[in-house]
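Starting off with a structure, shown below.
On to chain A.
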Amino acid sequence: MDAIPSPPALSPRHTGFQLLPRQGECVINASSPPAVELHGITKRFPGVVANKDIAITVRKGTVHALIGENGAGKSTLMKILYGMQKPDEGTIAIDGEQVSFNNPGDAIARGIGMVHQHFMLADNLTVLENVVLGGEKLYGIGAKARKKIVEISDAYGLGVRPDALVEDLGVADRQRVEILKVLYRGARTLILDEPTAVLVPQEVDALFDNLRELKAEGLTVIFISHKLGEVLKVADDITVIRRGTTVGTADPKTATTKQLAELMVGSELPSPETRESTVTDVPMLKVSDLRLAATDPDGVVREVLAGIDFTIHKGEVLGIAGVEGNGQTELIEALMGMALPDGGTITLDGKDISATPTRKRREGGIGYIPEDRHRHGLLLESPLWENRILGHVTERPNSKRGILDPKAARKDTERIVREYDVRTPGIDVTAASLSGGNQQKLIVGREMSHDPKFLIAAHPTRGVDVGAQAQIWDAIREARREGLAVLLISADLDELIGLSDTLRVIYRGRLVADADPATITPEELGTAMTGAARGHLEATDNPSAAADGDTTEDEAR
Partner candidate 1 sequence: GGKKSSDSASSTESGQKSAAIAYDIGGRGDQSFNDAAYAGLEKAEKDLQVKGAEAEPTEGESEADKVQRLTELARKGHNPVIGVGFAYGAAIEKVAPKFPKTTFGLIDDASKTGPNIANLVFNEEQGSYLAGVAAAKASKSGTVGFIGGVEVPLIKKFEAGFTQGVKDTNPNAKVLSTYLSQPPDFSGFAKPDLGKAAAKGQLDNGADVIYSAAGLAGSGAIEAAATAGKWAIGVDSDQYNQAGLAKYKDKILTSVTKDVSGSVYNLIKSVQDGSPQSGEVRYGLDKNGVGLADSNPEYKSMAELQAAVEKAKADIIAKKINVKTAP
Partner candidate 2 sequence: MSTSTVSATSAAPKKGGGRRKLTLPWILLIIAGGLALVSLVRVISGADDLTSVGQISGALQLAVPIALAGLGGLWAERAGVVNIGLEGMMILGTWFGAWAGYQWGPWTGVVMGLVGGALGGLLHAIITVTFNVNHIVSGVAVNILAIGFTQYLSNFTFDEAPGGSSKQSPRIEPITEITIPGLSDWLATLQAKHWFFVSDLAGVLGGLVTDLSLLTVVAVLLIPATWWVLWRTAFGLRLRSCGENPIAAESLGVNVYKYKYIAVIVSGAMAGLGGAFLAIVSTGIYQEGQTGGRGYIGLAAMIFGNWMPGGMSLGAGLFGFTYSLKLRGGAENVHAMLLLLAILLVAVVVWQLYKKKHVQAAISAACAAGLFVWYALTDAVPSQFVDAAPYVTTLLVLALSAQRLRMPKADGMPYRKGQGK
């Protein structure tokens, strides 16, 4: 990281890049003013400068991508544009007109809509209620609003059910509700903050189709993502932010992901590829005929896991592909002992642990990188060193004979922070004050510090920037080489294919298909995840898969 030159010294070293045009000279379309023009934006938070003298110009009717490391200040900048935060310095112009937003209401009135990185939905309210909230004056809160929602939903193929409770929706559906919220208010400029982080390829494609359609209607989209391939695919312009300031722009027609990554973090784009196999034939985790039923609030019993059978050997990474909500969460919970299965056995390193409590399983060598780090991995309001103890309170160096050893725990936290490059001012800051990527590195470091025999890694790099991604992948690879068995669950199919030694597809609580990561393409895997394929997937089995990559607009419906 030391290699990164400080921003002012950065020079356009690659073709396709140019120094950022300053002083608003960037008038691409002379006839109409830019949709959004941010100038000299500075925003300070306690102990950190989130944005420093940022300037961005977004042309009307384009998709403008904003990329940068975790904590680079992208979300902050967008929140400023959306009126959720006030800039300390700088100006905002919308359609050539200088504006000042005191709250999101002002921004909405100027036709700006934002889909936040973390969904802004009230779980216990219906879709309709979530959509009309704050915009009740438009169409009321009753039948007229419902009609309008259905209308928009149909027009863009969002497939939203107005009367469903949001808590019953999957992530993709929530995303669509968020987009609908914005469209409902008649936004002309849409901000999408990492909309694809939680989506599978098909969903991403569907989203991009929607974006193109919006663009065709003259709407402007600002798009944030860590997935550089996507960015190149959908964006018309790209702005790169580093450490709170704009460091350059790129032309998606000419730039490569490698170049983008280098500009972002000054290092090479990492790849999850792991071709040398370390798989042994010593089984580490054996799951047979695992079953789990859940009871709905209204008493209906459903099978959420059925007949799950698999074995993970020492040094093997088993990847599970699947659309969210098909039993992955439950599988993890069953393996961790947070949910007791209704049948089947789980054997870890020869020992039956089917009825063992979570604590004992963790002591027995299960490491856990949870899918939702805020809910399952961290005590957000506690200092880092206490977070280092979490989950391993009974193990050294955290405690001795039932008594905590804060000194040792702190020392070890410092080691983790060093070894895993967790960027933090110290180990006494709260976990909440780390950016997502750094939180994730801390968790990975913690779980790896107890020499797990078996690691559950759920979306280990979700929302994490490319640099941090590489570190996490390296950590997993290294441990695997030393005999670690890994269960990998990820929505990022490149990651899944690249890291796994074996691939299985989960669909409606069953493992329906398996594939060889050496031959399978993300598109084929994506198809299988929708339940379209069974059994062993051969690359040749599915000739249409190749077409998936460039799905066209009309297919989206």
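Heads up, the rule we're going with is that contacts are C-beta pairs under 8 Å (C-beta built on N, C-alpha and C of every residue); 3 or more make two chains touch, one makes a residue touch a chain; residues count from 1.
Quick note on selection: all candidates are chains of the complex that A comes from, given by their letters.
All of these numbers come straight from a predicted model, not from anything done at the bench.
Of 1 or 2, just one candidate touches chain A in this complex, namely 2. Within the complex formed with candidate 2, the residues of chain A that make contact are 82, 84-86, 103-106, 108, 114, 116-125, 129-130, 132-137, 140-141, 157, 159, 164-165, 167-173, 181, 200, 202-203, 205-206, 209, 296-298, 302, 304, 323-326, 507-509, 526-527, 529-532, 544, 547-548, 551, 555-557.
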